[in-house]
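Only one structure is covered here, and it is reproduced in the block below.
For this view, one protein chain was removed and the others were kept in their places.
Moving on to chain A:
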Amino acid sequence: LELGINFDHIWQKTLTVLHPLKVADGSIMNETDLAGPMVFCLAFGATLLLAGKIQFGYVYGISAIGCLGMFCLLNLMSMTGVSFGCVASVLGYCLLPMILLSSFAVIFSLQGMVGIILTAGIIGWCSFSASKIFISALAMEGQQLLVAYPCALLYGVFALISIF
């Protein structure tokens, strides 16, 4: 199967995102693949379209700037460097819970108290998984919250676009 898409790896990485409390294996990020994240981004854009928000350009712009920012930050904070593809891949995979949030926004409006709590929970979930994968792949210690905070900011912007 020479498509270059390794389905087993994609499934493994998706499972890592979906079980935020399970410890991640550091070697899964050795192969950078952008197939999974592309699918998730498109799904996110599709759910936004369903909710009537035609702001796809902003999603692209913000994700590009956010990936660039995380790339610079992680290169400065870790002992070993990262490649841009790796950062984009991890951030794209952890966008999966955000798709759940935006599909909720299609049906219910998220501007009540329940919506705010749900949004906060989902942002926490996304950033926790992303920081967990980064920490295990880059062997950074004692910095998980520090990595989770910028991820939370990035996913918070996505959530803002979903809500408003």
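Please note the rule applied: a contact is a pair of C-beta atoms (placed from the backbone, for glycine too) under 8 Å apart; a residue touches a chain by one contact, two chains touch by 3 or more; residues count from 1.
Keep in mind that, in the parts below, contacts and distances are computed from a predicted model.
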Can you tell which of "Elongation factor 1-beta", "Protein YIF1", "Aldehyde dehydrogenase" or "Afadin- and alpha-actinin-binding protein isoform X6" UniProt lists for the chain that's not drawn? "Protein YIF1"
Among the options A:I10, A:A43, A:I62 or A:V106, the absent chain makes contact with A:I62
For chain A, the residues touching the chain missing from this view: 2, 4, 6, 32-34, 55, 58, 61-62, 69, 73, 76-77, 85, 141-146, 149-150, 153, 156-157, 160-161, 164
